Structures are given as C-alpha cells and as structure tokens.
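Take this structure, written in structure tokens, and hold onto it; I'll ask about it next.
Every protein chain except one is present and positioned as in the full complex.
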Amino acid sequence: MSDTIILEVARFNPEDGGEPSYQSFEVPLRPDWMVLDGLNHIKDQLDGSLAFRWSCRMGICGSCGMMVNGVPTLTCETLLMNYAPGPVRVAPLDHFPVVKDLVVDLDDFLAKLQKVRPWVVRKDDFKPAREFMQSPAQLEAFHQFSLCINCTLCYAACPVSGLDPDFIGPAAIALAHRYNLDSRDQGIEDRLDIVSQHEGIWDCTVVGECSVVCPKHVDPSLAIQQFKLTATKEWFKSFLLPRGKH
Amino acid sequence: MPQYTQYQPKEHRPKMSAYWYLDNWHYLRYALRESSSFFVAYFCVLTLVQLAALGTNATRYARFEAFMAHPAMIIVNAIALAFFLLHAITWFNLVPRVMMRQILARPTPDIISSAPNYLVWFGATIILALFITGVL
Amino acid sequence: MSAGKRSNEPIVWILFGMGGFLVAFFLPVHVLFYGLLFPAGMVHAPSYQQTLALVRHPLARVYLFALLTFCFFHAAHRMRSTMLDVLNLRHLNTVIAFLCYGGALVGTVFTVWLLMTV
Partner (left out) sequence: METSSHDILIIGGGGAGLRAAIEIAEQDPGIDVAMVSKVYPMRSHTVSAEGGAAGVAGKDDTIDEHCYDTISGSDWLGDQDAIEFFCNEIPKELLRLEHWGCPWSREPDGRIAVRPFGGMKKMRTWFAADKTGFHMLHTLFQTSLKFNTIVRYDETFVTRLLVEDGAVRGVVAIELRTGKIRAIQAKAVIIATGGCGRVFPFTTNANICTGDGMALAYRAGAPLKDMEMVQYHPTGLPFTGILITEAARAEGGWLLNKDGYRFLQDYDLGKPTPAPVFRSMELGPRDRVSQAIFGEFEKGRAFHGPYGDYVHLDLRHLGEHKIESRLPMVRELCLKYENIDPVREPIPIRPVQHYMMGGVHTDIDARTPLPGLFAAGEAACVSINGANRLGSNSLGEILVFGARAGRSAVESARNASAANETAILAQARDEERRVEERFLRRTDGTEKITKLREEMQRAMEKGCGIYRERDSLAESANKIGELRERAGNLALDDHSRTFNTQLTSALELGYMLDVAEAIVHSALDREESRGAHQRRDFAKRDDQKYLAHSVAHRSADGPPRIEYLPVVITRWPPGERVYGR
C-alpha cells in the first residue's frame, strides 16, 4: 500500500473573482490519521491559505463537517485510510452558500434554529424550588433528540433543503421536537405554529438521508415524522373543537 | 493585490443538479419509492375498469380478461408488483417505527416495530388470495 | 414563515398514511393474481359469476371502497411530492396539488359509483 494519498480539495476565494475549482495535494497516509489530519497537513505544510473550520477534533463541537467523496462527513472522526488508495475529494457541505474553500455560511441555519424556540417554555410560570421531577423514562423520551451537535451534515444530505431554501430542515425540527417531548416544557403550541407549516415538517418527503449521515444517531427523520403525527392530532383536535384552543 | 469589492463577499451558491437523485443509491431508492405512486394510481384505475366491466356483462369482462393477458400488460403488472413490494418494505421499515416511538416514548429496536407488520402482511395476503381465487 | 398559520396538510397526510398501509398490505396480492397469475394462466381464474358474486358482497364493497379511495389519495400525495422533488417543479406546487388531489377525488367518485352499480 502506498504511504501517501491524494486529497482533491475544493478551492474558492471570492477575492480572486475566480470560479470554484479543485486542487490536488499529496498527504501522508497514516493508519491513525483522520481526513482532518490530512487537511491540517496541507494547511501547516503545503498551503497555508486553505480555509476550513475545525476545533475539538473529537466529534462533539460540530465544526468540521464537509463533503468527503460526495458524502456529508465529520472529518475529525473519519479515517483517511477508509478512502485508500484515493484520491479523496473534499468539498464544502452541499446546500449551503460557500464563503471560502471549505467554509460555508451558517447564518441561515442559526436563524432557523432560533425560530423553532429551542428552550423550555413554561405557560404556567411555575418555578419549583428544587428540580422538576423527571423519571429516567421521561428523560429517555427526548434524550436521543438532544444529542444534536449542529454539524449540519443533515442539511447537506437533505435534497429538500437543497431544493427549498426555506425548509426549516432536519436539525432544527429535531430540536423543536426535543423540547416538545421534554416533560418540563409547555411550548408545543408555539412550536406547532412555526413548524407545522409547509416550510416546516410538511416539506419533508422522508428521503431519510439526514438520519443516515447523522454522526450522533439523532435520527431527525424520525423526529420529523413524529412531529407530523403530533401536528395531525392537534389539527384534528382544533378541527373538531375549534374553540378548544383558548 | 487582486481587485476586490471590500467587505462585499460574493458567496458561491452551487446549483443543485436536476438529476440529483442519481447522485447516490439512497436518493435513487427514494425516487423509485416515490415513483411507486404512479403504479398505484395506474392499478387503482385498472381496478375501476375491471369493476366497470364486471358491472356491464360477461362478454365485457371476458374482453377485459383478454386485454389483461396481453404480454405487454403482464410486463407492466410485473413492474407494478415490484414497485408495490418496494413500497411495502420501505413502508414497514419506517412508519411502524415512528408510531412505536410515539407510543412507547423511547427508542426501540426496529425489529419490534416492523416484525408485526410483516406478519399481518403475510396473513392478509393468504386470506385475500383465498378469496380472490375463489377457495373461500 | 411567520407564526400562526398552521398548514392544513394533516388532512392529506393522514389519507396518504392510511393509503400507505393499504398499498403495502393489499395491493401486492391484487396485482399478483389479477395482473399476473390469472392472465398468464398460471392459476385458474374464477368465473365471471364467481367474481361478480365476490365483489357484490357488502364486505367486499366496503373493502374495495376503502382500498381504492385511500390508495388514490396515497398516490396523489406521492405523485405530488415526486413532481416537486424529483422533477423539481416546486414553482407549480398549487397547480400540481390541485391536479393530484383533484384526480384522487374524481377517482373516489368513480369508485363509489361503480361499487353502487356493480
């Protein structure tokens, strides 16, 4: 086996006025190197102008998502060896505007995250002197959906996100669902107003790829379908009892 | 220094390919799964035609049966069957899982949610087959 | 995407969902016999009279009504999403929705009429 591998890295610099292109770099192929280590080798030794985000290098901060051979991937936890003998194509995440090289613009994602009201809403203003009691089963009900690291791989995997920029998208809906399911929360009505719209859950056609690429097994697709069930239940309730909603 | 309109970053917005569903197997499977709807519609219409023939008289029904025996129709129906099976498998692997998660409020192994559906499917198929073939 | 206007999508979604189960459970065996085994002569088809008697049974009529109606809406919903996603015709969403669900409605009317007259 060769001890180097070719990384074909997407380049784009708006200041060159140029078009996006790919640039090939030869990097060492070491058994314990991740794709990110290859990129850092380029940045440190070959071309310091390459721009990409990374931080924790242990799969929890969510910075280093990129398309690796066309698949949304956390580069810090994917072995370079998996792609031997190469070449490996590294590109910015699909469906996002590209700022530079491998860096994408996440403003829109953050706005969507805020829009779904991802915090505990209390309608009754109740503040217990101690903790809210929450059984392990109640914790289990939402725990899986609280594991999202906002790496946005799911948006890159979701064709609907690509086709409809207004789609709230997998991670944000899963987060809304996480709070809906939390026994301490009472904000489901507020969130339904936002998320049970066409650009919310109803835009999702269950491609399911979001759950395939999710590095934390959050399963946003499942969250969205569950949310649809809830929204449907609420819809029929308000249809049958139009004044049931105070 | 290259000329650059300072502080006006021109982000690159890649266009999605019109043939995005050919990009990987999962997308293609999705496109095929959704396409099953055309065969569902086709077969429902076909059943209406069959009902209409049944309701008219035996001659009309015989003509319908002859039409169905045309090799082209058999091929189309074989394709429809393949699509229905694709639908059934993808449906049983996904939808019961969502419902089970909703009911039990915790992650459960997929086998628990999908297995009963396969059993029901099997049973319903046998019973319907007995009615359709006139055994019952 | 402002708060307040919840979508009426649940009505078509629930029809789609019911249809999805019916398609999965029942359509394969229908097409298997009526579309393949009977026409190909691999299984002996029941006579005209037998078939007529079968569909005239009240339970069979109810069954066929439910099956066809829900399957029409199931198909309509998916044909719409196929056209929006796969064919990328999102700008025609309203027209497509009208045609698909309208078609399903027409199919339902025909189903009722045929089941009552058969």
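What to note about this one:
Order of writing sets the chain letters: A, B and C. Residues in each chain are counted from 1.
Here, a residue touches a chain if its C-beta (ideal position, glycine included) is under 8 Å from a C-beta of that chain, and two chains touch if they have at least 3 such contacts.
Quick caveat, the model's predicted, so the values are computed rather than measured.
Touching the missing chain, out of A:Leu80, A:Val99, A:Cys154 or A:Ile173, is residue A:Val99. Shown as candidates are A:Thr4, A:Asn69 or A:Asn150; the residue that touches the absent chain is A:Asn150.
Of the listed residues A:Tyr83, A:Tyr179 or A:Trp202, the one in contact with the hidden chain in the full complex is A:Tyr179.
Touch with the hidden chain on the side of chain A covers residues 13-15, 32, 43-45, 47-49, 51-63, 77, 99-101, 103, 105-106, 110, 113-114, 117-120, 127-128, 130-136, 138-139, 142-143, 146-150, 175, 179, 182, 184-185.
Methods note: only the chains that are shown with their structure count from here on.
Of the two chain pairs considered here, A-C and B-C, the higher C-beta contact count falls to B-C. Our note on geometry: chain A versus chain B, Cα centroid distance of 28 Å, whole angstroms. A straight line joining the Cα centres of chain A and chain C is 36 Å long.
Centroid to centroid, with C-alpha atoms defining each point, chain B and chain C lie 11 Å apart.
Looking at chain B, one finds that residues 16, 21, 34, 95 touch two or more other chains.
Shared interface positions of chain C, i.e. residues touching 2 or more other chains, are given as 81, 85, 88. Listed in rising order, the residues of chain B touching chain C in the complex are 16, 18, 21, 31, 34-38, 40-41, 43-48, 50-52, 54-55, 58, 61-62, 65, 68-70, 73-74, 76-78, 80-81, 84-85, 87-88, 91-92, 95, 117, 120-121, 124-125, 128-129, 131-134. By the touch rule above, chain A contacts chain B in their complex via residues 12, 14-17, 20, 70-71, 94-95, 97-99, 105, 137-138, 140-141, 144, 159, 162-163, 181, 205-209, 212, 222, 225-226, 229-230.
Of all the residues in chain C, the ones that touch chain A in their complex are 1, 3-11, 13-14, 81, 84-85, 88, 90.
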